[in-house]
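Below you will find the structure I want to go over with you.
Heads up, one of the protein chains got dropped from this complex, but the rest are sitting where they should.
And now, subunit A:
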Amino acid sequence: MASQRIFQLGLRRAAAAPGFTRFQPAGRMVQRRLAATHNVSSAEGQEILVKQRLQRPVSPHLTIYRPQITWYASSFNRITGILLSGGLYIFGLSYLAAPALGWHLETPSLVAAVASWPVAVKIAAKATAAFPFFFHSINGIRHLTWDLGIGFKNKTVIQTGWTAVGLTVALGAYYTFVG
């Protein structure tokens, strides 16, 4: 199809061109391509390739999946773990640096500082600590049972997942507002 058209166009162009009378040797194909090419060394080519790879679309993840207790609980397990351990690391490193920085992080000063907070701030602080702690602990037991090979049926996973959420809400709320 394309070659036919090019042939026709060539004929047409040849008929119309003023320089048609100029002799062209028979049987010799004169072909011109519109590709702009230039020499690239192997190293430069690699660089172009690396840059081009960065422009490839990133495969979609997380946002395209339906929120389900199976994978939501798993990601929250990691998020709460990072929160709790991060808190521990921050407290530990500050406690170590406290003498040098002149801070007072001994138990009596901490207790006195917290005692002076308004009730709303206390409740917020307790909730921030309690909910991640209970979720990570209860969900951790779920993960340990899976490590024993128990409770792998999809229905069981969903049931235990929502049970963990329910227990977290109950215990978290109790220790935030009552305990």
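In this section, contacts are C-beta pairs under 8 Å (C-beta built on N, C-alpha and C of every residue); 3 or more make two chains touch, one makes a residue touch a chain; residues count from 1.
Throughout what follows, contacts and distances are computed from a predicted model.
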item	value
Candidate names "Interleukin-20 receptor subunit beta", "Large ribosomal subunit protein uL15m", "AP-1 complex subunit gamma" or "Succinate dehydrogenase [ubiquinone] cytochrome b small subunit"; UniProt protein name, chain not shown	"Succinate dehydrogenase [ubiquinone] cytochrome b small subunit"
Touching residues on subunit A - with respect to the absent chain	6, 9-10, 13, 32-37, 48-54, 56-58, 60-64, 78, 81-82, 85, 88-89, 92-93, 95-96, 106-107, 110-112, 114-115, 122, 126, 137, 140-141, 143-144, 147, 175, 179
